[in-house]
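Shown next, in structure tokens, is the structure this report addresses.
The other protein chains are all here in position, but one chain of the complex has been omitted.
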Amino acid sequence: MHYIPNTDEDRREMLQAIGLASMDELFSDIPPQVRVKAALKLPAALSELELLEHARQLGAENANIDDYVCFRGAGAYDHFIPSVVRQIVSRAEFYTSYTPYQAEISQGTLQAIYEYQTLICQLTGMDVSNASMYDGASALAEAVLMSCRITGRDRLLLSQTLHPEYRQVVRTYLQGMSVETLEIPYTSGLTDLDWLRKELDDRAAAVVVQHPNFFGLLEEMNEISQIAHRVGALFVVSVDPISLGILQPPGAYGADIAVGEGQALGNEICFGGPYLGFFATREQFVRNMPGRLVGATTDSEGRRGFVLTLQTREQHIRRAKATSNICSNESLNALAAAVYLTTLGKEGLRKVALLCLRKAHYAWREIAKLNGFPPLFSGTFFKEFSVNCPTSPQKINQVLLKQRIIGGLGLKKFYPEHQNGLLVCVTEKRTKEQIDEFVEVLSETGEQQ
Amino acid sequence: MHYIPNTDEDRREMLQAIGLASMDELFSDIPPQVRVKAALKLPAALSELELLEHARQLGAENANIDDYVCFRGAGAYDHFIPSVVRQIVSRAEFYTSYTPYQAEISQGTLQAIYEYQTLICQLTGMDVSNASMYDGASALAEAVLMSCRITGRDRLLLSQTLHPEYRQVVRTYLQGMSVETLEIPYTSGLTDLDWLRKELDDRAAAVVVQHPNFFGLLEEMNEISQIAHRVGALFVVSVDPISLGILQPPGAYGADIAVGEGQALGNEICFGGPYLGFFATREQFVRNMPGRLVGATTDSEGRRGFVLTLQTREQHIRRAKATSNICSNESLNALAAAVYLTTLGKEGLRKVALLCLRKAHYAWREIAKLNGFPPLFSGTFFKEFSVNCPTSPQKINQVLLKQRIIGGLGLKKFYPEHQNGLLVCVTEKRTKEQIDEFVEVLSETGEQQ
Amino acid sequence: MKERLVFEIGKKGKVGVSLPRCDVPEEEPERLIPEQHLRKDLPLPELSEPEIVRHFTRLSQLNCGVDTGLYPLGSCTMKYNPKVNEEIASLAGLTRLHPYQPEELCQGALRLMYELGEYLAQIGGMDAVTLQPAAGAHGELTGMLIIRAYFLSKAQKRHQVIIPDSAHGTNPASAALCGYQAIEVKSDERGCVDVVELNKLVDEDVAAIMLTNPNTLGLFEENILEIADIVHRAGGLLYCDGANLNALLGVARPGDMGFDLLHFNLHKTFSTPHGGGGPGSGPLGVKRTLAPFLPVPLVVKQGKRYLLDYNCPLSIGKVRSFYGNFGVLIKAYAYLLSLGPEGLRQVAENAVLNANYLVKRLKDHYHLPYDRICKHEFVLSGARQKKRGIRALDIAKRLIDCGFHPPTIYFPLIVNEALMIEPTETESRQTLDRFAEALIKIAQEDAETLKSAPHHTSVGRLDEVAAARKPNLRWKE
Partner (left out) sequence: MKERLVFEIGKKGKVGVSLPRCDVPEEEPERLIPEQHLRKDLPLPELSEPEIVRHFTRLSQLNCGVDTGLYPLGSCTMKYNPKVNEEIASLAGLTRLHPYQPEELCQGALRLMYELGEYLAQIGGMDAVTLQPAAGAHGELTGMLIIRAYFLSKAQKRHQVIIPDSAHGTNPASAALCGYQAIEVKSDERGCVDVVELNKLVDEDVAAIMLTNPNTLGLFEENILEIADIVHRAGGLLYCDGANLNALLGVARPGDMGFDLLHFNLHKTFSTPHGGGGPGSGPLGVKRTLAPFLPVPLVVKQGKRYLLDYNCPLSIGKVRSFYGNFGVLIKAYAYLLSLGPEGLRQVAENAVLNANYLVKRLKDHYHLPYDRICKHEFVLSGARQKKRGIRALDIAKRLIDCGFHPPTIYFPLIVNEALMIEPTETESRQTLDRFAEALIKIAQEDAETLKSAPHHTSVGRLDEVAAARKPNLRWKE
């Protein structure tokens, strides 16, 4: 085994040193009846060359979005990733290390996380950020749990315009808690504020809204924030970090906890993971936060250094009373996000957001010109929008696939009320030419009706 | 420009500090009449995303040998490269550094080269190796020049079974020297020893032979060595490093200078470059060697360290009298070779050589069974062999291409006397299945005759 | 050499990347989005590409990883991460996939997931596997929720989960997160669950026992069959925290020992890199009776096609978006294929051999609280050294001076001044010898040398108390 450095001779000598006669004796403490007798039923070992070939073949059985043009989003986005990001996260010192428990030889990871925390604060306009959560959905679940802890209340209001999978994850996380979850209906694709005003009272721990929402629309965040705060509920928001290149940050509209999916920040789309849940809140709630935190401090000579801090919140100290059970998080993805945000920077992220905005609107306008693809909602959107198709989106997507286009997401997967709804995403990577071709194929499918 | 860190403000302040009013003044020493007036005729800048897309498109205009099955060799080989090699040579500390003039902060490169030199000596059975030459062909040219320097003689004998491009390079390098070059004819695909015995005399600086030779055949190295040495000529050999996994090393048959193309040692085939000329010789000739050398020494505390040494041979000290004009060499390729040889190791390189040997022989036998593809020569071969086709190899290769197979090299490119000769290469990467398909297609083309 | 913060390097006007020009009409954002939605300022740093690369490259150099040296962090299985796996996990055909692209266009990815699930089930002795959890603790949460759903389906309300005092903190935290009361069971003098005490604790209110096996002392729970019997007889379930599975690969299967659930740590046992703290992956395997409760979707095979099955009415739902940390799964899959069944067993054998060899070399120099054959790791105590005022922390920091990453310290909690050492199978005997020699040397060193360690790092010992008292969690101008 080329991954194992010991030689037969080593093994012999080591066994001898230990005072054992055979490898089997190393396992003498395992009851004989549960020891594996025959070899496990696993495929025979492949050599590196065969393994690579096998992996390439598996890859060839997928349509990858370098070869296909992707107009699908819905929580996983085909944004541009600068080479620099890939270069840095493939530094062995970063990716072969673990949680920086030993600060003095982990200053690289620690400082990078401290920078990440700061960047997330700058992006969201919040006071503090943790070192990462598993993904956007579980980050939202943790935010909801945290708002229950803070308020001591046991009722939650989730907008139905939240990503359906996120709602599902929140509900799953709450199964063991005695917390009641209400879903806020939507009207014209937006969280129904009238309903909210009516139903919300001081039993609510939090009002939870996504912005832009699942349909791509901008919610009335200022308004919702006021409604929530009026009854002492926390305002928990899930935001698209790329949209923050031009949109008001959660801190500006009074969000108490801002989370979101950080995949778009320099992380590969990768069939859904590993992704990055970012998590930011107000200073006053810091000791209620889940997850790791890195803080700055000094050594005996007064030099600045970074350490894991406020660990008494965490499971390895507080155990059953911890603010979360999270241990390994998504550190390398957070590093990617830090490199991404640094590389894009002030101007770059704004530019990317503007490109998304303009291209999405261009596509929207061109599609609106077609027969039979009216917008599903009239609200303001950022990079995603919903249209109504003249036929089932599945059929339309089949036609698009022949042109190597992965079309929008059929909304009926999550919203049976929109049988022919199609959620289209246009990122900065889509060229006018690609959009025009997409629209062209759409128009052809329209005509076939 | 994102590669330039200075901001407009920096530039302004720096100009001011220098005491200049404008950027143009920085170039006031250039005669106005030769200053570029209009912008150069170059394509407008591409963004990173566009650049990547453009590069992918260029790539798509090529047939790459991940997608095609390659039976072509002739000096550039599709051998397996372990991932470890790519991983190490992409370490920024290695690839963004330069010649280790400042030993104390270049111990990484220096030690790696020292290891490379040792590995080349172990592989070739020679006493000393330099730090690399441009490629196999130029290494051979340097070897020939060195043998003239050592012997003080001015006649060279090059076997016609040497790679034709290598012969051409040697001749080009010798254009400014008054050295006479004779080509040793071949018989049955092998250097004609009778001719050699007859024509060789004490005017000869060196006898130069490739092993295995261009046709893939093993030469009688012991015999040629004796013939050369009998008249005091040096025996200069060009060898396939992979073949040395099982073949006698040059040191064993008395070679005075052993060179070769090191591409096969972990370097990408990459359309012909960058490659790696390895260069090894006997201890007694070390001060006549071209190229860089790394040696071990100690610091004031007795710690071992590595430095560039015997630099008085080199152009930056000896200038017009240097042993070569080489300055930048192929250091990163040498590093790749060092990692490759270490990774394959004693057992691995032998295995690779055996796989080549057996697969080539399997292919040879299967082809021999066909009608119309007799072997061109009867000699012993390693991983390449020559056959005679029933029609022009070009036509046959066209058919193979349709099955995504890049067939052998038509010999007539270099040997007009073998109009229908085909030089086939089979490396360890070719599977039985691929070989069988290759033979199958060959047989079909044969039947079409 | 210290490195400034990106915020201290950046300067107005620098750019780090070039972006495409806009090829559609360049409308002002105000025309597309009402002004109140638009932000006024975006206070991100501004740096050029060379500065960015240099900054993060230098930061990396302030880090240690498995690729730079022994990293014997107990309980974390810091084994070598094969390079070919990194390469495979960056192939466009496997990474440039949208999670919602049609099933017929991701058959390769689904096949990979399906097969990995099968292999893990085989290795753990389980019947069904979900790949969704993002890490070990996430797997625990998933497992606890499944246990809850299982009892709910049987209309049973059980409130307790028994967890040994040696357990990892995530165990009680995960149980609590599902509303369970975490009940601690003591360890006996051999370092295993005290069966007598356990017998007293187990009753109809116990939903499950959560065991790590081998446990966090690196010891195999010798009485596992008896424990299983006790818990099962009371109608409870056995959950296995598989963090330490490296010791058992191909040798023994938790499923055969009576465990009903088992999470795998792909980033530990299956060689995927730890990434400075993640991403990991924590697939959960369960016995047949629990399979209906697994999160959706499951990857299933129909004929030659692979499908995502959402039709699981009893499912607990989802614990995260999409299907799991696919990029991590690729690496674990590649690892398993490169090992094969024989290689797998060699992993366990050599991991256990290395640990026992180190015990042998060290036990005369440090107190060894449980002196018996260990599995893949072991726990020393700095009790002897403590008499001279030396703490486990000091020993750990001093190891840094010797070129080694310290072991895990102060865990498990039941060992005084614990030093928890896990060498893994990817270390050579030579390295172990050098590590042992360093620890032996340190065992004799004076308190002063140790307390001022580490001596050659970019910063000395950092003031953690100050960090927690007045938290500085972000840079500000």
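In this document, chain identifiers A, B and C correspond to the written order of the chains, with residue numbering beginning at 1 in each.
Convention: a residue touches a chain if its C-beta (ideal position, glycine included) is under 8 Å from a C-beta of that chain, and two chains touch if they have at least 3 such contacts.
Predicted model, so just to flag it, every value in this text is computed and none were measured.
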Could you tell me which displayed chains border the chain that was left out of the figure? A, B, C
Of C:244, C:338 or C:457, the residue touching the omitted chain is C:338
Suppose we count only contacts with the excluded chain; which residues of chain C make the list? 1, 9, 11, 18, 48-51, 53-54, 57-58, 61, 66-69, 80, 82-83, 338, 403, 426-428, 430
Absent-chain interface residues of chain A come out as 1-5, 7-10, 45, 47-50, 82-84, 86-87, 92
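Note that only the chains that are shown with their structure count from here on.
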Let me check something: if the centre of a chain is the mean of its CA atoms, which chain is farthest from chain C? B
How many angstrom between the C-alpha centroids of chain C and chain B? 46
Averaging C-alpha coordinates per chain, one finds the centres of chain A and chain C separated by a number of Å equal to 20
What is the distance, in whole Å, between the centres of chain A and chain B, each centre taken as the mean of its C-alpha atoms? 48
Residue list for chain B, restricted to those that touch at least two other chains: 48-49, 82-83, 87, 92
Shared-interface residues of chain C (touching two or more other chains) are 14-17, 19-20, 47, 49, 53, 57, 82, 84, 86-87
